[in-house]
Every structure is written in C-alpha cells, then in structure tokens.
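Every protein chain but one is kept in place in this view of the complex.
Letters A and B mark the chains in the order given here, with residues in each chain numbered from 1 onward.
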Amino acid sequence: MPFRLSEIAQALGARLEGRGDIEIVRAAEPADADAGALAMAMAPEYAEGLSRGGARAALLWEGADWRALGLEAALYVPRPRFAMAGITRLLDPGPGIAPGIHPSVVIDPEAEIAADVAIGPLAVIGRGARIGTGARIGPLCHIAEAVELGEGALLHAGVRIGARVRIGARVIAQPGAVIGADGFSFVTPEVSAVESVRATLGDRGETQGQSWVRIHSLGAVRLGDDVEIGANTTIDRGTIRDTEIGSGTKIDNLVQVGHNARIGRDCLICGQAGVAGSAQIGDRVVLGGRTAVSDHITLGDDVVTGGGTGVLSDVPAGRVMFGTPATRMETQIEIYKAQRRLPRLMAQFAELQRTVRELVARGEASRDR
Amino acid sequence: MPFRLSEIAQALGARLEGRGDIEIVRAAEPADADAGALAMAMAPEYAEGLSRGGARAALLWEGADWRALGLEAALYVPRPRFAMAGITRLLDPGPGIAPGIHPSVVIDPEAEIAADVAIGPLAVIGRGARIGTGARIGPLCHIAEAVELGEGALLHAGVRIGARVRIGARVIAQPGAVIGADGFSFVTPEVSAVESVRATLGDRGETQGQSWVRIHSLGAVRLGDDVEIGANTTIDRGTIRDTEIGSGTKIDNLVQVGHNARIGRDCLICGQAGVAGSAQIGDRVVLGGRTAVSDHITLGDDVVTGGGTGVLSDVPAGRVMFGTPATRMETQIEIYKAQRRLPRLMAQFAELQRTVRELVARGEASRDR
Partner (left out) sequence: MPFRLSEIAQALGARLEGRGDIEIVRAAEPADADAGALAMAMAPEYAEGLSRGGARAALLWEGADWRALGLEAALYVPRPRFAMAGITRLLDPGPGIAPGIHPSVVIDPEAEIAADVAIGPLAVIGRGARIGTGARIGPLCHIAEAVELGEGALLHAGVRIGARVRIGARVIAQPGAVIGADGFSFVTPEVSAVESVRATLGDRGETQGQSWVRIHSLGAVRLGDDVEIGANTTIDRGTIRDTEIGSGTKIDNLVQVGHNARIGRDCLICGQAGVAGSAQIGDRVVLGGRTAVSDHITLGDDVVTGGGTGVLSDVPAGRVMFGTPATRMETQIEIYKAQRRLPRLMAQFAELQRTVRELVARGEASRDR
C-alpha cells in the first residue's frame, strides 16, 4: 500500500517541501533508496549516501537543502528519531497473519473468541480462554486454559501463555516468549546450605545433603496494556499472587522475570536482563542489556542501569547505576579507570614501601648517631 | 477441589487449632484472602494484612494468637517455608493437560505409549520413542525418535526433546525447553587463533583465517529422575558420550548446559546460568543466577556460588564462591568493598607519593648541608 508523501507528512506532523504527490512504498537507507523509497537521511553524514542512492524524497536534517541534494521533495521534523516511529508504523507490512481463524487451529469448545480475531495455523486455544476483539495469534502458539488476552494483542509464532495468565490490550509478544512458566522455588525439609550462606554471607554451616521439594506456583502472570515481551523471554508465575508487569513496559529478548516480581509502568528492560524472584521495580525504570537484579530487591521509580549492571541491593528512585555490584554510574566509571591503573599502582606501591623503609632506616640511623 | 482445613493439617503434619471443617480452595496473601482461602501469614509482619483480608483460616507463625487475629482456625508448622511445598502441591490446579491423547497428536506407528499417558493437541511423537506410564505431554511438544520419557514425567507446552535423549521418572520440563540440541563444537584444519590464545593466555600467534568444520554430536542427553528443566533452557548433546544431569537436580529458565557436561544429583542451577562444555559439577551444588562455569572445569560436591559468579578454574568441594573470577565469598566481599574505595585510594596514594618525595628531598638536603 503506497502512501503519497503528503499523507506521510500529515501523519507525522512533518513539514513538507517540494512535491507531495510522490508515492512512497518503503523506507530505505540513503545509499540503498530507489524511486519508491523515502530515504532516512536525518543527519549531515547521510548526504554522501543520498548522492549514491536513487531517492526522490527524504527525511532530512533541519537546515538541509533538498534541491542541492538532488531530491524532488523532503520532510523535516523537530525530532527525527521520534518520526521514525510514525514512518515505520505506516510502512510496516506486518507479520503476515491472515485474517480469520485457520481451519487447523485447535480451539477448546469452552474458549471464547471475540470478533475480528486472526489465528494462524496450528495454534492451540485452551478451555475457558478468552480472546479479545481484534487480537492476532500467530501460528503454533499455545494459549492455555482460562487465559485472558486483551483487545488488539499480537502474539507472534510459537508464543506460550500458561494457564490463567491475564494479558492486557495491545500487548505484543515475540516468537518463543513464555509467559507463565512455573516459578523456580524449591525447599529442603531442614535449613539448606543456601539459606545458611545467605544468612551469614558465606558460611554454609553444618547443613546436610537433602533433596529439593517443589513449591508449586499457584499465582499466574498479569501484564498491563501495551506491554511488549521479547523473543524467547520467560516470565514466571507467582507463588501465591501473580507476577505483574505494568502497562507500557517493554521487555527485550531472552530476559528472565522470576516469580512474584513486580515491574512498574513504562519500563524498558533490555536484552538478556534478569529480574529475580520477588524483585520490585518502579515505574519508568530502564535496565540496560544483561542487567541482573537480585531477588527481593527494590528499585525506585526512574532508575536507569548501564549494560551488565548487577544490582545486589535496593536502589532509591532516580539513580543511574552501573557495574557489579551496582554503584552510581559516575563512581563506577571512576572505579573502572582505577582498575585499569591497578597493576601499575601495585608496582608503584611496592616501590614507595621500599623508599619509606629506607627513610625509616636512615632516620633510625641518624638518631643512633 | 476444596479441602477441609483438617485434611490440609494432616497432609502437612501441621498443628490445627480451631475449626477443622472450614473448606479451603486456594492459598492467598493475607490481605487478598477471602473466606475460601488459607492465608499465608508466616511471620508477624503479615498481621496487618490479615486484618484487611477476609480469611477465616491462616498458616501462622509460631506463637501467634489466631483468635486475636480474628480467625476461626489456624495451622502451625515448625518450618513454614517447607509447609509451602505441601500446601501449594495440594492446591495447584495444574497446567490443564486433559487426560488421554488428543486426536490431533501425530504419533509415529513405531512409538510405544504406556498406559495413562496424556498428550495435548498437536504434539509430535517420533519413531521408536517410549513414553512411560502416567506421563503428561503438553501441546505442541516434540519428542524425537528413540527418546525415552520416564513414568510420570511432565512436559509443558512446546518442549523439544532431541533424538535418543533419555529422561527419568517424574521429570518436569517448562515451556520451550530444548533437551538435546547439537553441541557447539567446531574445528579448523590447522590450529586456530582460539586454540593459540587459550594455550598462551592471550597470544593469537601466526594463525591464519580458516573456516569452521562441525564436530557432530553422536551422544545424547541423559536426565535422572525428578530433574526439572526451566523455560527456554537448552541442554546440548554430548560429542561421543551423553551429557548427564543427575537425579533431583533442578534447573531454572534460560540456562545453557554445554555438550559433555556432567552435573550431579540434587543441584540447584538458577536462572540464566551457563555450564560450558565438558564441565563437571558435583552433587548438591548450587549455582546462583547468571553463574558461568567455564568449559572443562570441575566443581566439587556442595559448592555454592553467588549470583553472577564466573568460575574460571576448579573449585574444591564445599566452597562458597562469588565474583569474577570466582573467589571465596568472604574474600570477594572484601574485594568489592576495596574496589569501591579504589578511586579514593588512587588520590591518597598520589598524595602519599608527594609527601614521601618531599621527605626524601628534605633528607638529601639535610645531608648536603
């Protein structure tokens, strides 16, 4: 479905200069753009690429002269990165889930499917599941019994939703996401080595070998509206209450969210991060890639962590944290710099010790004289 | 299926006080409990929640006065955390896999399915697979050829079991688990840069660019009894012999177990941990979340690691380890404290150097005089 450039301008609230009737069917990097593409040239370093590509129209940086760049038209926006959201939404051909319910889908007779739902081949919908209006469910997905899936939700291929999980409107889950696995919760008849180590910070005590007994997860998972869950990400059920993820929170691929965790609204949780059981995370928190949050830890609102941060203790609202164990980012950067100088420091320290020893010896000698 | 409180008391070996005939259908946090719930109030800090909720009965901390808390009955146990295992097992409604074999399941004619097996929709059972009595296999699972699945095993939706894998009794695998992927093992015709770096701890030598040739995995995976495997966790086949995981070992979500690894009995391997190829791990070992164990490393029995530990060399039995590279936990805590003081140390060291230089200069001046 092609768009006229003027339609795109209007959708974005962009300023259009030149011909608005150019038809756009795709976005492209400047050097790869052809006559049907809108070139994404949002900074001066893309000028050279534009000259190599064949675009007639581009999204340009403020101040760029579209005529001099050989274009027939251009769009200008105050915040180009934000304009990307609108342009890519317009031009996205989508995941290819055909309308309607494929005849191969296995739907329990007691499931309730609202109007306008699309379900791809070989999906399975369990007993008592309720699928909201306009939801799209990809091929080979499994929706277990008594799941609620909100209006307009989109599950890509092979998503697994466990029993009794409740999912809000417009939630998107990428392929292979598992929402509602059992929590990892085991207990031994007597106090275990782990409990002893945690209580003493290192002493395993006189604990005996024992087998682990499973604590079942009676809770489920509740996702608010507009949540996104990445590919092969796993979110565990709560033990007694639900594991909860607030509206607007986006979670990347291969992230682990443990049982009983509570994550607030509008958070961003980047790839391979881990939120251990019973952690509590405020609103608008950003966890950089591979961040780990220990169990039972609380992070206040608006906390930001750098990539690979290991959060081992509570963090007050608004802090920017980095490193393992997590410290304020500016402190951590100082620590990293100091670490790099550490081998040299060790050598200098040994030398200084020698010098001081000589001074002491000389002082004693002079007193002896 | 409701239980009378007296039945729960008996199943747990708990002391019952008050009315044993109250019907319990669920467990709940104290503040969320209604008349059909057993409130989980195992410490004094839950008293306030109890007063807000509507529970008639609770699991209480020793010494609590159930009448004063407005309850009609209470259970008391010596180790409440262990009682959770029994209570949650009783009240778990389960994953909703219906009895019998769904007609959409694809079973190879040469597979052997024992009695009382439940298989959900659209599962695939390969040639020569043998499924033990009472096993439950979730929707969209794949059991490849010649797999053995033990009695009472439970595979949640979308589990993948590779060819010739042998799985013990009562094993549980969460959605998306992959047991029996090929090992990651490649070799170059001539010595590669990696081999050279490992031999010299850093020197890549005169190695040339080469392509990687695959070493196929002829071994499979063998899991003992009562093993649990987390959601989207991956366990690779061995090269010549099987990768092995001992009975009673529990593995959390998104864990990687490499080819030829041997993990002992009754271990606990927490979320996102990684056990590289040919590592050997003893019995009752606990790997905290995100722990990494390098290839060909041996961990003795009863080793415990803190979250995020990077084990780069062998660890004797019984050690509690932490940090990267892993050291004894108490040492690592000292190292972390010292790291935090490192920037200040750097400044103080520079100052001390200046002071000593002055002392030396003054000493030389006084000698010159």
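Observations on the structure shown:
Assume a residue touches a chain if its C-beta (ideal position, glycine included) is under 8 Å from a C-beta of that chain, and two chains touch if they have at least 3 such contacts.
Just so it is clear, the structure is predicted and the values come from calculations on it, not from any experiment.
In the complete complex, the residue from B:Asp21, B:Asp34, B:Asp314 or B:Glu334 that touches the missing chain is B:Glu334. Contact residues of chain B toward the unshown chain are 106, 122, 124, 126-127, 140, 142, 144-146, 158, 160, 162-164, 176, 178, 181-182, 184, 186-190, 193-194, 197, 201-204, 209-218, 232, 234, 236, 239-241, 254, 256, 258, 272, 274, 276, 292, 294-295, 310, 312, 324-325, 327, 331, 334-335, 337-339, 341-342, 345, 348-349, 352, 355-356, 359, 362.
Interface residues of chain A with the unshown chain, by the touch rule above, are 26-29, 32, 40, 79, 81-82, 84-85, 88-89, 91-96, 98, 102, 104, 120-122, 138-140, 156-158, 172, 174-176, 226, 228, 230-232, 248, 250, 252-254, 266, 268, 270-272, 283-284, 286, 289-290, 302, 304, 307-308, 318, 320, 322, 328-330, 333, 336, 339-340, 342-343, 345-346, 349, 352-353, 356, 359-360, 363.
To be clear about the criterion, only the chains that are shown with their structure count from here on.
Distance between chain centres (mean CA atoms), chain A to chain B: 22 Å.
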